[in-house]
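Encoded as structure tokens, the structure appears first; notes follow it.
Note that one protein chain is taken out, while the other chains of the complex remain in position.
On to chain A.
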Amino acid sequence: MPFKTTSERGAMASREEVLALQAEVSRREEELSSLKQRLAAALLAEQETERLVPVSPLPPKAALSRDEILRYSRQLVLPELGVHGQLRLATASVLVVGCGGLGCPLAQYLAAAGVGRLGLVDYDVVEVSNLARQVLHGEALAGQAKVFSAAAALRRLNSAVECVPYAQALTPATALDLIRRYDVVADCSDNVPTRYLVNDACVLAGRPLVSASALRFEGQITVYHYDGGPCYRCIFPQPPPAETVTNCADGGVLGVVTGVLGCLQALEVLKIAAGLGPSYSRSLLIFDALRGQFRCIQLRSRRPDCAACGERPTVTDLQDYEAFCGSSATEKCRSLQLLSPEERVSVTDYKRLLDSGSPHLLLDVRPQVEVDICRLPHALHIPLQHLERRNAESLELLGEAIRERKQGTQERVAFPVYVICKLGNDSQKAVKILQSLTAVQELESLTVQDVVGGLTAWAAKIDGTFPQY
């Protein structure tokens, strides 16, 4: 039919209006729910001053209410837990150190199960790159403190659970006092200094420590300092050299893997709090998500000469753990300083040089998986690992690229090569390697510099459309 009748046009118009109104309603509903979430977090932030007041111990509980019986009925009928166990959970307090990939699922299950009080420690704010694994935080609260976002979510889940947010880093000055106010401690942190700090504070305060960690497709969980069992230092007396430690930002992690570990950690906390006793004291459970395997490794017993829990401990108060581990507890990416300022250029200077059309080679040394995410089209890609292994094919490729770009330039002048990576650490390592290769004349004369801050700085300062990851 070539044209519509008047009544049909009217019907079309009103259908469009209905759709438009529906869209507007759902937009405003979303806006309202986002405002409500922000309000809840803001209200909690207002109460933050409370944290300076010592939290009083939870009073013993004699019986469950009718509502509590209904709410916890599925776990109450488990003979191993029962009313007795549930009453113990209701008067238990747990300190959650870190509200990230482990802390979120852990706190969620502890609140759901009816643990009386949850202390939440984290200095950090919610970022968009957290949302794929830190499941208590929503889009609406990006930029807010994680502890307030988590507390608001936990309150929505179970209003009877008392959440105490501490929007601060755990430090040697605050850790002991804080840990003494709680019955069980869950280490959900993401760095080595905090792991030693939490361990030592738990040993000094006499608290059991349920410690989990995850990276890439792997997870580990152990209960330390429980019933005469070993502490973290018994197993790892010396911290690893800082340059051998990979964090989740650099190494990556799959959210489900932190979720699995956070849930196992919650299970151990619940068993301790309910009086059932943990399963992973004196043992380490490792989860290999790629192989789909769990392995339980029998650990050594307490080390008589342990610096923290041994016969004659040298750790009698909390120390400077960042110095002890040679790394920061709050810096997300370590910045290496391998090169002198003359061996480096800023993204701004590199952009100027690029625009001038002056002949040079830009070498991207990131792993292939990161180049697949985003790249500068004019860069040559050779992963750092290939340079480290002096991969013949890669060096050939590099030599060819240099000769090609050098055509028509003055032969005698050292050819400029700029090295770039994600953040400006690997690029410095690559510069060192290229310098050593030119020194032994495996490559011709070059001046090699790296781009400070890497592609992250490029995205921040030069090209706002370039992806950040």
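As a working rule, contacts are C-beta pairs under 8 Å (C-beta built on N, C-alpha and C of every residue); 3 or more make two chains touch, one makes a residue touch a chain; residues count from 1.
Here is the rule we use: contacts and distances are computed from a predicted model.
> Unshown chain, UniProt name, "tRNA (guanine-N(7)-)-methyltransferase", "Hsp70-like protein", "Molybdopterin synthase sulfur carrier subunit" or "E2 ubiquitin-conjugating enzyme"?
In UniProt, the chain that is not shown appears as "Molybdopterin synthase sulfur carrier subunit".
> Using the touch definition up top, pick the residue from A:Cys296, A:Leu338, A:Ile373 or A:Ala414 that touches the left-out chain.
A:Cys296
> Could you tell me which of A:Gln37, A:Gln108, A:Ser149 or A:Ser213 touches the chain that is not displayed?
Result: among the candidates, A:Ser213 touches the missing chain.
> Among the options A:Ala169, A:Ile235, A:Leu276 or A:Ile433, which residue touches the chain absent from this view?
A:Ile235
> State which residues belonging to chain A touch the missing partner chain.
Within chain A, the residues touching the omitted chain are 98, 100-103, 188-192, 195, 212-215, 218-220, 235-236, 238-241, 244-248, 251, 253, 258, 284, 286, 288, 290-291, 295-300.
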